[in-house]
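Before any comments, here is the structure.
Left out: one protein chain. Kept in place: all the others.
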Amino acid sequence: MKKFLLIALFIGVFSMLCFANGQVEEKEQVKELKLFHFKVSQVDQWEQIAKDYKAVNPKVNLTIETVGGAADWSTTLKTKFAAGAGPDIFVVDGPALAMTFSEYLTDLSDEPWVDNVLESAKRPMIFNEKLMGMPFNIEGYGFIYNKEIFRKAGITTAPRTLSELREAAQKIQAIGVIPFGNGYSEWWVIGMHLMNIPFAAQPDPTAFSAALDNGTASIVDNQLFTDFKDLFDLTLEYGNKNSLTTDHNAQMALFNTGQVAMVQQGNWKEVGIYEANPNADIGILPIPINDDLQVSNKVPVGVPFYWVVNNQSDLQEEAKDFLNWMVSSEKGKSYLTDEFGYIPAFDNIDSNLLGGISNDLLAFAGKGDTIPWSFTTWYGGMYNEFAEHTQKYVAGEITYDVMLQDMQDSWVKLSK
Amino acid sequence: MIAEKRTYKVTIAEIVVIFFALLFLTPFYFVIINSLKPFGEILKSAASLPKSLTWGNYSNAFEKINFLKVFFNSLLITTITLVLLVIIGSMTAWWIVRYKSRFTTILFFAFIAAMITPFQAIMIPLIRVITQLNFINTRIGLIIVYMGYSTPFTVFLYHGFIKSVPIQLEEAAIIDGCSIPQIFSYIVIPLIKSMTTTVLILQALLIWNDFLLPLLILTKKDLHTIPLAVFSFFGQYTNRWDYALATLVLGMLPIIIFFLVMQKYVISGVRAGSVKG
Partner (left out) sequence: MNLIKKTILATIFLGPATIFFVLIIAYPFFSGIFYSFTEWNGVNAEPVWVGLRNFIEIFKNDSQFLASFWFTLRFTFTTLILTNVLAFVFALVLIQPIKSRGPLRTIFFLPNVIGGVLLGFIWRFIFVNGFSALGDLTQFSVFLLPWLGTPATGFWSIVIVYTWRSVGYLMIIYIAHLLNIDSHLLEAAQIDGAPNYILFTKVILPLSMSAITVCLFLVLSWAFKSFDIVLSLTAGGPFRSTETVALNIYYEAFSYSNFGMGSAKSLVYFVLVGSITILQVFLTKRKEIEA
């Protein structure tokens, strides 16, 4: 009996603990500002930011919630909202996800930082002429290339068009190096970043998407999608074998060991490359879709995520103040450039970067030679389906025409 | 003669099984050797032995994720859940076996059904419940979810075992005037000890390694568990294998030790439990 009582006691105490737990923490003068982000690698910096902000603004206690890593962070965010526990400030990766949260967005158009945001970084988050999100930084991707191999192959100028790229690939192959390291097993390499090119290269990408929505345009008979075949085939013809086995890690392994001359990746890989080879001589090339210099010589640059303020929150003003502090105070700015190593999305913040990829990207951006990240506007599930169709083409399961038709069908299905 | 022939055959079987065991170990070979290489070398040559041992990954990982803290969190959550699970699971299973009624039958089938329910089906409503109860970002909230989630399997394991435990001892105790709680604590609990060790091992693994639920419920860094910490080295576009593997090894060690300790009891427990009439 004694033992039994003990167990009953244990359960009793435990359940009391359960109920007690819900009641503490309520009465406090300090306001609890909840911020949600998914860059798990930045957890420590964010904790520090919370402390620094508290020093300036003792009334606000910034609580950082970090979810993400390899896991689908947007799933967690959606789950939180579904459960009625949305944070005060959170991130979305672009207009498509923002639309999912359309009931929760706050207008940020009148914030003091708005004028300093790069125009291209602002555009995607403008709905009904209201700016609904704040970018921190820009990222870009393209063909990261090994300049040493290019020199050995006798390529003196960086390729700007498809023909120039083909020529370069032939020269590289001639010296026994594989020109392209394709990571086509990775859905975002093929279904998102690569497929972005024919969408973003359209004269007016937004209008093109709208035309696809209302059926006045089609992927099947669009000239740029026809052009795209040559580019796609070029990477396959001069690429590593088993590209459907190669994920982004394997891709970087090929590149870092000098087995391939180019990989389609972005500036997020820069740190890793220099860590593998501190003296790496690298740069980034556009992904040229055809021979028209006006179209081909542009790199896709976009904003990886936007900060948005939850309009259901009681602390909207506090949230806006904090975001403003991040991009206007010296302390806040130094986090962006020094701690996070970002290419800022603001014209009044100087970047602090030395790497070959970032420098090339900045040069392209400075000349305005950029195309947008159209994939951030695609409907949910589009990446999955585009990855499916393009991978089938790579595997030789379907022809290029069927691939375009399947993509068109996916668009129609998902835009419903 | 027969005995000798059997030994010979057993030896061959042993060799075959050892071969399989070596195959089973290969992933651990990859994990351990790569946890001792710098990041660049991991990507260059994944299969070869490290050129020199980089213990820095371990000290770095240890520091970066505040290992002691996440270890404590994992330990606390796992231990409390296990204790509750064993007590509540065995009580429930015993009652279901010994006092069969319409309600217990329905309950048992509901538990079985729970074991085949895909988690995605209940994920959003579940988090809704936890939020409404104010349990988000509390360890207790996570423990309660584990209780709900792991009780069915625990009851299932105990149920199968208790069925094979002879009822005579309990009947004799009733005649001697023991109350039901007494019978349960002094007779049943010792009898099902071996299944308790099995339950402990199996559930400890599930809870120690679980990723999705802590991810959804514990979003504050102070509360993070070991799997969440390992994942902090995987980004959307980049994976820091060097730190992640080192953290993984650190996180594996406690559970391996736990298994080694418990393994002894599993076997002796099974022996003791097999004395039956």
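Each chain gets a letter, A and B, in the order it is written, and its residues are counted from 1.
To be clear about the criterion, a contact is a pair of C-beta atoms (placed from the backbone, for glycine too) under 8 Å apart; a residue touches a chain by one contact, two chains touch by 3 or more.
Note that this is a predicted model, so its numbers are computed, not measured.
*Asks:* Among A:109, A:170, A:223 or A:242, which residue is in contact with the omitted chain in the full complex?
*Replies:* Counting the whole complex, the residue in contact with the absent chain is A:242.
*Asks:* Check the options B:39, B:58, B:71 or B:94 and report the residue that touches the missing chain.
*Replies:* B:94
*Asks:* One chain is left out of this view; which of B:70, B:162 or B:201 touches it in the full complex?
*Replies:* B:201
*Asks:* In the full complex, which bits of subunit A touch the chain not displayed? Write them out.
*Replies:* 8, 11, 70-72, 74-75, 78-79, 81-82, 100-104, 185, 187, 241-247, 249-250, 253, 380-381, 383-384, 387-389, 391-392, 395, 397, 414
*Asks:* Touching the hidden chain in the full complex, which residues of subunit B are there? Just list them.
*Replies:* 2, 10-11, 13-14, 16-18, 20-21, 24-28, 30-31, 43, 45-48, 88-89, 91-92, 94-96, 99, 103-104, 107, 110-126, 128-129, 144-145, 147-149, 151-152, 155, 160, 164, 180-181, 184, 194, 198, 201-202, 205, 208-212, 227, 230-231, 234, 239, 241, 248, 252, 255-256, 259-260, 263, 266-267, 270-271, 273-274
Throughout what follows, only the chains that are shown with their structure count from here on.
*Asks:* With chain centres taken as the means of their Cα atoms, state the distance from subunit A to subunit B in Å.
*Replies:* Centre-to-centre distance between subunit A and subunit B: 36 Å.
*Asks:* Residue numbers of subunit B touching subunit A in their complex, please.
*Replies:* Per the stated touch rule, the residues are 38-41, 43-44, 46, 64, 80, 83-84, 87-88, 123-124, 127-128, 130-138, 140, 144, 179, 181-182, 184-186, 189, 211-212, 215-216, 219-221, 231-241.
*Asks:* Which residues of subunit A touch subunit B in their complex?
*Replies:* Residues 1, 3-4, 7, 10-11, 14, 17-18, 21-22, 36, 38-41, 43-44, 47, 63-71, 73, 76, 78-80, 82-85, 188, 248-249, 252-253, 256-257, 266, 268-269, 271-272, 275-277.
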